[in-house]
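The other protein chains are all here in position, but one chain of the complex has been omitted.
Letters A, B and C name the chains as they come in the text, with residue numbers starting at 1 for each one.
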Amino acid sequence: MLQYAAIFLIMLGLYGLLTQRNIIKIILSLNILEIGLNVFIISIGFVIGTNGEIGIAPILTSTNNSSALLFVDPLPQALVLTAIVIGVGTTALGLALAKNIYAKYGTFNIDEMGEE
Amino acid sequence: MSAIYLIAVPLLAAFISILVKKVSPYLLLLVSAASVVAMYFVDLETIVIGGFTAPYGISLVVDRFSQAGLFAVNVLFFLVVALNINNYKKMSSILLVALAGLNGLLLTGDLFNLFVFLEVSGIAAYLITTTNKKPLATFNYLVAGTVGSSLYLLGLILLYAMFGTLNMADMSQSIADSGVSAAVVSLPFLLMFIGFGVEAKLLPFNSWVKGILGHSNSLSGPMIASVYATAMGLVFGRLLSEVFVFDDKVTLIIAVVVVLSVVAGEAMAYASTKVREILLFSSIAQAALVVLLFVNGFVGWAIMLAIANGVTKFLLFSVINKATEVVGSDEISSLKGLFVNNKIIGVSFTAASLSIIGLPLFVGFIIKMKMLESLFTSTLVLPFGNYFYPAVILLSSIVEGVYFIKLLVSLWYDKENAPVVHYDVLLKYVGVVIALGLIVYGVFQGNVVDFADSLGAIILQGGVF
Amino acid sequence: MELSNLEFINYVEIFVAVLMVVLAFLAINSKSLIKSVMFLSSLSMLSVISFVLMKAPDVAVTEAVIGSGLVTSLFVFTLLAVKKVGAHL
Partner (left out) sequence: MKNFLALILTLGLGALILVSLANNAAFPAFGDVDTTDRVSDGYINRDTDGTVDNTVSYGSTDAESGPANIVTAIVADYRSFDTLGEVTVLFVSSLGIALLLGSTKQKRLELDFHPNFMLRVGSKALFGIILMTGIYVTIHGHLTPGGGFPGGTMIASSMLLLYLADDTFRARIKGFKVLESVAGTAYVLIGFAGLFLMGTYLQNFLPTGTIGALLSAGIIPIVYVLIGLKVGSEISGVIDNFLTEEAV
């Protein structure tokens, strides 16, 4: 279910990118796309055992103390950590550009800026 | 020498450079010059990082492919930096990161690491284009680039879900071993293709190019059109030839997209009256041609075309953007007679454009001839038959020839009110060297042919070295 | 009727999934920018829940702090800086 939702989010993000004309909304759509992508990547690593038991969060603790236990796949989680931070980098840069654009044109709406 | 220095040293310099702002331009020059020199000492090997071998850790691959790319990219990067550093001192730290990112992009043998370096070099590229003072165009570039890399990431994660590895060599091995049909992996590869298509300027995804290159300056123009285009083209080619597996339907879609890109690029270049736009549409067509060659397996010539294109576009964009900065417009009419006062620059510009068209005596001719020859004699099954691609290439060459000759004529002739543009001595030298190089390699074609053939052979055999 | 662990997660999952899609839709279609940003923030918070459901505590912590906290505040700062100029948002 979460996997479908993730793909739906990615598509909603793309739809927003294609239809929105407001710069803030475009960055927002980009963020929605990234959230969807992150959820999707995590869902790739989720494990349900043969008896219906749920995989354990990939941390060895004094209770979950052996690597022979059923852990969920840790690699997608590591990838998402990287992807989240990269996403913040681009979002922040996009917002800084948005501020510059506003300073130049006095609006966030692409249609009101006129052709360059 | 380990190629890791090519990534780590620029990065180190970038981190240091924010403290010593005054010295950072010199640091940038020093590091990029050192990278060019270091190219000669890089061994052909697979470099393990972190002490964990291939499928588990990240590895860098130095083979003939990445070596050729590194060579072209580092030399061009150094030239662009050396020509512009005085006017863009503020960008030094960002350019250092860009260098590290580009080298990492060319070297890495890991699909996710490629995504990381795509973002590193991408963000550096967005920042380089902010010097155009067109924030909206930069914003469009940022959005397009981010969507592209997100789609790439989506494709990559689908592959991971199916085959459980992220290493390129391991991935293509497991795809081959698992014996799945090409249809099974066509979705992830299609997504990755679209993702890279944004960077490689393929047709539906290249709306950002016009805003960026149409308003570029003497730093961002050559940097994006030549350095980045070469790096992206080669990395894309590496994926296309070493990892991607396409089934027939997808190959057909890609063929249509690529051919349309070539045709549309040439047509728009033909219709345009602004010099920068002519150049940028022509580079869209060239980039599509490179992808076309890679998709159909003519790896050696694709690499040669990408590199030749990078070198010539560097010269053309440097010359035109400098003139535009002085004159204030890039309409052909206002740049008329540009070369009357700058004969040396004019001659090298002419040589570069003639090489792009593919006239005899220039490298471009050999590349085009060999391209056509291998397409005609190819035993591979090409979409639309063996004569379709050569026809497209020939047709586009004719269009290219027409608009470039028109451009050259107006840039050379008009003795009255010719604009006065003073070019750097360095650019003149570089221009002459490039022009001579194009002619020397064009006349004594043995070297080029051998090199490309051996590259193609090595890579098609699947060997790393 | 007692719910097993898996069934419980299934119900929460469906709830979260539907709510996420709805919030994303609202964020894109809301007329007011500041409301959109708030919807995005809640969407991000819900994605944190989905990360927890899928046993990814590391990602959940990171998304909660960075995605939901930092990104929202950067959006708000951008809007605040502009609002002063007196434009309609």
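Criterion: a residue touches a chain if its C-beta (ideal position, glycine included) is under 8 Å from a C-beta of that chain, and two chains touch if they have at least 3 such contacts.
Small disclaimer: the values here were computed from a predicted structure and weren't measured.
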item	value
Omitted chain's touching partners, listed by label	A, B, C
Residue of B:61, B:97 or B:351 touching the missing chain in the full complex	B:97
From B:58, B:243 or B:427, residue that would touch the chain that is not displayed	B:58
Interface with the unshown chain - residue positions in chain A	1-4, 7-8, 10-12, 14-15, 18-19, 43-48, 57-62, 64-68, 71-75, 77-78, 81-82, 84-86, 88-90, 92-93, 95-97, 99-100
On chain B, residues whose C-beta touches the chain left out of the figure	2, 4, 8, 11-12, 14-16, 18-19, 47-53, 55-58, 90, 93-94, 97, 100-101, 104, 112-113, 116-117, 119-120, 123-124, 126-127, 130, 158, 160-166, 178, 180, 184-187
Sites on chain C contacted by the missing partner chain, in the whole complex	56-62, 64-66, 69-70, 73-74, 77-78, 80-81, 83-84
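Quick note on the criterion: only the chains that are shown with their structure count from here on.
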item	value
Separation of mean Cα positions, chain C and chain A [Å, integer]	11
Cα-centroid distance, chain A relative to chain B, in whole angstrom	29
Where chain B and chain C are represented by their mean Cα positions, the distance between them in whole Å	39
Multi-partner residues of chain A (at least 2 other chains)	98
In chain B, residues with contacts to at least two other chains	none
Interface residues, chain B side, partner chain A - complex	112, 116, 119, 123, 126-127, 130, 134-139, 142-143, 146-147, 150, 153-154, 157, 160-161, 166, 211, 215
In the complex, chain A residues that touch chain B	10, 14, 17, 23, 26, 30, 33-34, 37, 40-41, 44, 75-76, 79, 82-83, 86, 89-90, 93-94, 97-98, 100-101, 104-105, 110, 113, 116
Partner chain C, residues of chain A touching it in the complex	1-2, 4-5, 8-9, 12-13, 15-16, 20, 22, 24-25, 27-29, 31-32, 35-36, 38-39, 42-43, 45-46, 48, 52, 54-59, 72, 77, 80-81, 84-85, 87-88, 91-92, 95, 98-99, 102, 106-108
